[in-house]
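Heads up, one of the protein chains got dropped from this complex, but the rest are sitting where they should.
Naming follows writing order (A, B and C), and every chain is counted from residue 1.
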Amino acid sequence: MSTASSHSTSPDGLAPVATSVNPVSGFAWRDHLIGHVPAISLVVLCLGFALATDTFWSIRNLLNVIDQLTVLGIMALGMTAVIVTGGIDLSVGSVLALSMMVMGWLSNVMGLPMPLAMMAALIVGLACGLGSGLLITRANLPPFIATLATMSIGRGLANMVTDGTQIVGYPDWFSALSINRHMGFLSVTVLLFILLTIAASLFMTYRAAGRSLYAIGGSAEVARLAGIPVKRVTLWTYGVCGMLAGLAGVVMSTRLDSSQPSGGLGYELDTIAAVVIGGASLSGGVGTIWGTLMGVLTIGVLRNGLNLMGVSPFVQQIVIGAVIVLAVALDANKRKV
Amino acid sequence: MSTASSHSTSPDGLAPVATSVNPVSGFAWRDHLIGHVPAISLVVLCLGFALATDTFWSIRNLLNVIDQLTVLGIMALGMTAVIVTGGIDLSVGSVLALSMMVMGWLSNVMGLPMPLAMMAALIVGLACGLGSGLLITRANLPPFIATLATMSIGRGLANMVTDGTQIVGYPDWFSALSINRHMGFLSVTVLLFILLTIAASLFMTYRAAGRSLYAIGGSAEVARLAGIPVKRVTLWTYGVCGMLAGLAGVVMSTRLDSSQPSGGLGYELDTIAAVVIGGASLSGGVGTIWGTLMGVLTIGVLRNGLNLMGVSPFVQQIVIGAVIVLAVALDANKRKV
Amino acid sequence: MTAQHDGLVLRGIGKTYGTVNVLRGVDLDVRPGELVALLGENGAGKSTLSSVIAGLVQPDDGARMAWRGRTYAPRSPADALAAGIGLIHQEMRLLPELTIAENIFIGRWPMRGGRVDRAAMAERAGVQLQRLGLQVSPLRKVGTLSIAQQQQVEIAKALTLEARLLILDEPTAALGDEETDRLFEQVHRLKAEGVSFIYVSHRLAEIARIADRIVVLRDGRQVASHDHAQVPPAQLVRDMVGRSVDRLFPHIDAPATDAPVALRVQGLAAPDGRFRDISFEVRSGEVFGLAGIVGAGRTEVVRAIAGVDPLATGTVEVDGHAVRLRSPADAIAAQLVLVPDDRKALGVVLPHSIADNIAYNNLDQVAPGGWLRPQRTLSFAQQLIQRLGVKGRPQQAAGALSGGNQQKVVIAKWLARSPRVIIFDEPTRGIDVGARAAIYEVVAEMARAGLAVVVVSSDLDEVLGLSHRVMVMARGRNQGVLSREQASSARVMELAVA
Partner (left out) sequence: QGQGKKIGLAVANLQAEFFNMIKQSIEAYGKQKGYTVVTVDAKGDATTQVNQIQDLLTQKIDALIYIPAGATAAAVPVKAARAAGIPVVNVDRNADGAPGDTFIHGESLKATRELGEWVCKQTGGKGNAVIIHGQKGTTPEIDRTKGFMEGISKCPGIKVTQEQFTERWAADEGNKIAQDMLQRDPSVSIIFGQADGIALGAAQAVKLAKPGHKVWVVGYDGDIGGLKAVQRGGLDATVTQPTFTMGRMAVDAVTDLLAGKKPPADQPKDGVLTTKDNVAKFLKAHP
């Protein structure tokens, strides 16, 4: 998908061989493989499902998978940036819900034109993110707590917009954004997700601001010493993460053709899991968009494959837990294997 | 309650004035107050509710509050230890559910005597905790991910025990454990919670093993070089945290007089919030049982008081988020105030 | 303020933390192209002054600064950098997960067409590393480098800042002579271009070679200023510590020829091949030195001996008993301890108190029967820090100490274990002359008490001055063991670069 950054855990996107810890390995191919654990886990998973079911391996289903993960994927892009700075954002699920409720309320209750309401959803998301960011950079709250509070407040507000009821009745073109597959495969939402992924990858790899996220995550103090405006960059990272959650809310609304105040409940953990499966470290300074894409695909493929196999949700919970362990353990221990 | 440790953020439980980074302040009383931010927040909250309602400030209601927070409180003890080592345990809610389901299944389906089934619940909790601990110490998974996996797997198993249905029909003495208030105020479960809190406080403050938790949280590598068996201590910390979650499951069963596979959903965030409100730091090395007790009481009083005031559920979410922000921000910025 | 020159002018710089005056009315002038050496005991305020100049720390009211003829009041490091003032911090500040190149250009990435120009970045970093004699790829992750190599990266970073004033806070603390020479070449080159320097070091020999002027701080006050570098070291020492230190290296009697072997190391090899065939013996009462140039593998060897890193092959015996090394705890149980080189990462928990830090190593002593006695912990710590002359109280957070005082705390916590074998890795990194003498005295005391002492140091004088015998290492191999009589600097260097 993105040719810009092509290596998982190496934050600089350069050849993993060059950054090898072990100077005398001799097995270049092994080192090369090792740099791609998340991608390899994903391939193994796909192979498994392709063998276990006869419906998994078809263009149509793979399109379904991509379609299903647009919401998670869009949120994971922002979450990657946040996690690379050494933070975490627990509020994305609530912000998603609040944004889509505000959008629905503005368009269906206040009568605002839909495109303006969609903009408003993004602005709400941005505001929530900036709120968390201010708590973190100005009030010195740990990100976990600041975003936990935003999560609670955001959910409360999302419910208050319509006193807890859903909003239905969007124009047809709105729901068509995620349903009409142009050129046989590209819905607008999927296209949006692909473009955002490429942009995010380029940003994180090649823009100075993107690189400074890695510096901040590696050590905020070092970054400050190097003249990077740590607080400002951090603030906007949460802002963008919130805005992407707002966008994910809009996408979810088009997919469901409705706005639900309970939407996105528990998505924060899925999103974080996807980013970490992709090789990012919660202590900051490590992680790539490419890796996150692998992580998002892993979770998407897993859910899709298990559904195709008709596995009960209880067993699905167990399998998903196990796959998270395996994928991350392989990545964490790759140098020792 | 506990006279053993009486200061919040100071990791050594000694006088906070003495461990102040700022060596000579001159305002001894101010420094003294500063060491007790969590306790002060709690007192302010109580005063507020006592003025706002005429039902809050009664023995009966305060007993209710304590009664209501036994489950959260017991889990928070283990979580404090985990957080002090620099870890996190997202699985406590699921482990609680799995333990109580196994207990119910063993006693009501397999016909095991209740006391044995209760023991089994503790063992299940211990096993889950050790499982997470092994993933962290042997497979080198970050605690967030290891316990996220345990959380998912535990919930799946809890549901599978009875295919998602609850278990009812415990002996009368069992539910009496939390309902009968001996000497007019002490139910067995509340007594248990008080004793455990005192024991945990003594352990964390005065036992060599307890102190080593602080060393590990401060820097695992420094601790290892100091000859502390870091992996073993970490493993057992998660084990104990899991066992306490199992015990919390038993307590929840006595309170509900039933076992619910969906029990404890989302409790992990409440528990972590309580510990952090109590002054612990998620980066490890800081936190006390006394502080955690204050945090647990804060959350308990808040929920209780808002219910007594008849605040609408959606607004409650907002208020709770705001109070978390305030309490932690005061603590984080106390030196600057 | 009337500036007679175009450089840096400081007047009345004060800094208080709470009620502690760390700096009191310091005046300092640094002219263009001039190198001013800043000397002083541990905790004298050198790093704090550097931080004030670099915008990291805000001075108290009343401080006035001017730079290049204009009033200068940096609010953040970014301001200082923008004004052309760069600092390399005493405690190394690099990002282990990023490459050397990226660490060097952090915050000032070379751009081309809106993208970070990685090729240019690697190339420029490579050139700078070459100049400093560091033969590693600029694409390597910094986390895989040794302390000394990291320090060189830090220097490379400073040299590419294109600053007009560079503050180097103990740049050579982890470096050997070779690397120091390379650094000085670069300093001379930049000075010729008019760059000014403030240079902080505890190595007086270096100062004599490179300084144009010397300023000495004591307790945050400027106590002496010399307009040239040719000041007798004894004079400088007197300025710094307020008394004379007559003898740096104490006399330590050679162990009796029949003294028992306390530490025997045979055929050690590392799993990754960084060292192999390491064998030596240290007698009870003997001080055994390990010399070599940076990257020779000395740190790895002693880490392995102390059970910190795994071994591929080889045995370690203490008092004739083989030690099974699975963790540092095993070595400690065999009364073999290592005082590590990286105090920040391995030595102390910075936010915790000194007393706590000392207790972590000595839980069996401060917590008899597993029950901690707070009073005992405090008095235990008090005794130790008095013995080593740490400037601080037991309840103080280790992070609030100056670098040198932290190092003393690290040594103190290991001293208390009353070991049979003690290994010091760079024991005086960043330690002032007075304290250095005190630490050497501690080493001597331990040897006299019959301990086997191993000293690893990049300071050749230190190894030669203390040791009865010196083993020289190069590229992970033993190049030969020299007795005190054989061990001249020339001979050691000859083996070290062989």
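Please note the rule applied: a contact is a pair of C-beta atoms (placed from the backbone, for glycine too) under 8 Å apart; a residue touches a chain by one contact, two chains touch by 3 or more.
Predicted model only: the values in this text are computed from it and were never measured.
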| item | value |
| --- | --- |
| Among shown chains, those touching the left-out chain | A, B |
| Listed residues B:N140, B:Q166 or B:S283, member touching the removed chain | B:Q166 |
| Residue, one of B:G73, B:P143, B:G210 or B:G263, that touches the chain absent here | B:G263 |
| Given B:H36, B:R224 or B:R303, the one touching the chain that is not displayed | B:R303 |
| Touch list for chain B against the chain that is not drawn | 53, 55, 58, 60-61, 64, 67-68, 71, 159, 162-166, 168-169, 175, 252, 255-258, 260-266, 303-304, 307-308, 310, 312-314, 316 |
| Where the missing chain touches chain A, by residue | 53, 55, 58, 60-61, 64, 67-68, 71, 159, 163-169, 175, 178-179, 252, 255-258, 260-263, 265, 303-304, 307-308, 310, 312-314 |
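Just so we're on the same page, only the chains that are shown with their structure count from here on.
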| item | value |
| --- | --- |
| Relative to chain A, chain with the most remote C-alpha centre | C |
| Approximate Å spacing (C-alpha centroids) for the pair chain A, chain B | 30 |
| Residues of chain B defined as touching chain C within the complex | 11-14, 18-26, 205-212, 214-215, 218-219, 221-229, 285-286 |
| Residue ranges of chain A in contact with chain B within the complex | 90, 135, 139-142, 144-146, 148-153, 155-157, 159-160, 163-164, 269, 272-273, 276, 281-283, 313-318, 320-322, 324-325, 328-329, 332-333 |
| Of all residues in chain C, those that touch chain B in their complex | 17-20, 306, 308, 327-329, 331-333, 338, 340, 345-353, 355-356, 359-361, 363-364, 367, 370-372, 374, 393, 395-397, 399-400, 413 |
